[in-house]
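Every protein chain of the complex appears in place save one, which is left out.
As written, the chains take the letters A and B, and residue 1 is the first residue of each chain.
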Amino acid sequence: MSQQNTDEQTTSEQDAGDGGSPDPTDDEMLIQTDVSESVDETSGTRRRETVVRAEHVDVWYDDNQALSDITMEIPEQSVTAMVGPSGCGKSTFLRCINRMNDLIDSARVEGDLYLRGKNVYDDDVDPVALRRRVGMVFQKPNPFPKSIYDNVTYGLEIQDKGGDYDEIVERSLKRAALWDEVNDQLDESGLELSGGQQQRLCIARAIAPDPEVLLMDEPASALDPVATSQIEDLIEELARDYTVVIVTHNMQQAARISDQTAVFLTGGELVEFDDTQKIFENPESQRVEDYITGKFG
Amino acid sequence: MATGSSQIEDFGQVSRTVGTIFRYLILAATLFGIVVLAALLVYVANDALQPATADPGWYLTFFLTLVAPTALVGWAVHRRGPAAFTFGSFLVGLLVVSLMFSGGVGLLVVDVVPPLVGFSFAIAIAVPTAISVFLTRYSHRIGFTSRLSATAFVFYLSLFGLPGPIGSPIGVPQVVPSLARAIQSIPVIPVDWMMVGTVLGGIGGAVVGSYVAGVRDARTGLVAGGLAFAATLVSAVVGPFVGLNPVPSTVLTAVTVLPTATYAWRGAFTEERRPAGLGFAAVVVGGALVGAAATSTLGFAGPQSWVDWQFLTSAHSGSAENAGLYPAIGGSILLMATVAALSFPIGVGAAVYLEEYAPDNRLTRFVDVNISNLAGVPSVVYGLLGLGVFVTYLGQAAGTVIVGGATLALLILPIVIISSREAIRSVPSNMRQASYGMGATRWQTVKNVILPEAFPGILTGTILALGRAIGETAPLIMIAAPNVVFSLPTALESKVSAMPLQVYAWSSLFASEDFYTKAVPAGVVVLLAVLLAMNSIAIVLRNRFERTG
């Protein structure tokens, strides 16, 4: 049950670099360290551990089934995109991973969802503790009406974590590519930033307590193109350290930034889940092909 | 250019006569109540203030020094920038309201709380508060339970000593005196004004300091707070030279001068930069002062108003000319303090439970319906509740501050709950999502996100509810509050009167032409002035809240 799941998902080196990483040497170093840990000696391909594994997950809102029988495995340190038409349940699945659906009275989740081998829907799991390991970035930027500094340290405060807050704030903001823009106004309200800056602040806030998984629910859909491309670059950077799961309705975005893509179609079913390249170039299912070529959806 | 034979030459006219008449009729209906009330207010103000008794020269002087310059400068400032005009008007309003407040605080400081007692309790609360703030800094190293018990212990030690009220029933003698008691037993006690000045200046300095720190930075805040504290103490020394006793002048400085000056500084010299508004306010205040000086030197008599210093500072008397409202004002202040202290935490707590914690089940819905029904229960029935439960069953003495305050608190509790729920509901749900998404618990979300966001709305609702409580008479009659009290209540167990109760007593028990035309109108005007001040604070808060929210 709680045994570590070995990986079946293999990703070639090209795939990892395919997202257009600006700095190839960095990328190689990263792969080097990865390789040292998880190269399968016999095949020579790099294996990534599964972080999130869903088994037969169903979600109902009252009597309406929002997700049916979702089974998938999300590997670590990669970007996994969930795409599909609106109402297909991709956001619902995202919210299953950190149990945000618990906050909706009418929602009911069945099936098993493992985070590193622990079923998060076990009775003894505290959703609050789970959410401290699974960060989330929402569709609309939602910084707190507090200073930039306090926004970033919020997660540390609520977890009663010690440490050098100044240093963590600087590191998180740098990682969120926001430090250069705000380092002289940390005491000002997070609401005074532009939309794109606010979203990067939300990302900084989410990564400051160093979560295991980072969930992003259409993080760029409320932003202009420039801010969107900044966020996309950022996501690829983040995937070096975090397991990023992103929901998007934008096909091109998924193709640009993700390593794996899951296609949800109406009725809450997962139609296909594979390497992004494969999904976009040679999908198995005709429906997926129709969808990504824009025939419907 | 179709020229068909059936071309329409004219659409005709649908008669609007009925509609127009209807429109003006309902406008008249809308204005009816407002106009009637306005007329009644003019009558009562006329009776109370007696404007006809003033010298024409008095009016002329004030017109020249106050009205004309205010109108001229106001018009000029408004033309240049409405924002500056608004700021100037708010500044004058703040000055007036805070003057009323300093009257209330002065009453408490001079006649209710002895300076030494106030000083010792202020210290006894400040010290453990500082300790608990210090402990919170290290929250990640010390567990919550030990922190809570440590905080509770230092508060208990400081206020009650050891073993305190827990030990006394079983006969354990007091081993360690409380901090408050210890301070009170110091052989050399400072002068009254020093103690009052330290307490008020400390509070004022802290408030001014944190406000300024919010506008600018921490350093400026610290300096401003220090200045405010020093100013309060200095005013006690300077006061006697301008004819004020040291204690009242510290009160005046801390409650009126500090907030007004801080607001003036912010509006005129920070990023908003509206010095024109400051000029307008200066013209109004200066005009009033010059007018007062001019009329007294020229010998023009003002109106023989019944609302005068004597009315505000003396107790009831058998003759309407000598009757005063002082004990009733003090009673109302103490009652309101009790009501606020009881209804605010309980009302907000209930609202938080219902909005953030309660599961959607039958019990919750029942509580919901129950609260809206409680809001419709007549106030006289709440009075019966106070009489039956607090007096008869719990054995409290009838008509005391604590019984009256608790009864009124129960009365306004549904209103506080309903308005607080509305404020909490208006906190955007994405704030909640963000907080829960970070892994915050419910309490952390409530404390860090929901309460700070909803606070202005909650405060507005509470002030409006207090406005309702301050005008209530029937519950106080029911709990047998005395109609006539000659001295201020000095403890929670003292008998208490209140402004509306005094007005009722004068208009029913002392019914006579004399009281009807002198004391009662004066009492009504004072009561309405206090209500107006409270409501204007609430409305200003609400507007500010709606603009940002």
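Criterion: a contact is a pair of C-beta atoms (placed from the backbone, for glycine too) under 8 Å apart; a residue touches a chain by one contact, two chains touch by 3 or more.
FYI, contacts and distances are computed from a predicted model.
The protein name that UniProt records for the chain not on display, among "Cox cluster protein", "Dipeptide/oligopeptide/nickel ABC transporter ATPase component", "Phosphate transport system permease protein" or "Cytochrome c oxidase subunit 1", is "Phosphate transport system permease protein". Among the residues B:Leu200, B:Ala423, B:Leu527 or B:Leu541, only B:Leu527 touches the chain that is left out of the figure. Although one chain is not drawn, the whole complex shows that of A:Ile74, A:Leu130, A:Ala255 or A:Val271 it is A:Leu130 that touches it. Considering the full assembly, B:Asn373 is the residue among B:Ser185, B:Asn373, B:Ser426 or B:Ser487 that touches the omitted chain.
Residue-wise, the contact with the chain that is not shown comes from B:Ala474, picked out of B:Ala83, B:Val215 or B:Ala474.
Although one chain is not drawn, its touching partners on subunit A can still be listed: residues 2-4, 115-118, 120, 122, 124-126, 128-130, 133. Seen across the whole complex, the unshown chain contacts subunit B at 14, 16, 18-19, 22-23, 25-27, 29-30, 32-34, 36-37, 40, 43-44, 144-145, 148, 345-350, 352-354, 356-358, 366-367, 369-374, 376-381, 383-385, 388-389, 410, 413-414, 417, 441-443, 446, 467-468, 470-474, 477-478, 480, 483, 500, 503-504, 507-509, 516, 520, 524, 527-528, 531, 535, 539.
Here is the rule we use: only the chains that are shown with their structure count from here on.
A straight line joining the Cα centres of subunit A and subunit B is 50 Å long. Listed in rising order, the residues of subunit B touching subunit A in the complex are 139-141, 217, 359-360, 428, 430-441, 444, 448-449, 452-453.
Subunit A makes touch with subunit B in their complex at residues 98, 100, 103, 105, 128-133, 135-136, 138, 140, 142-145, 154-155, 157-162, 187, 202, 205-206, 209.
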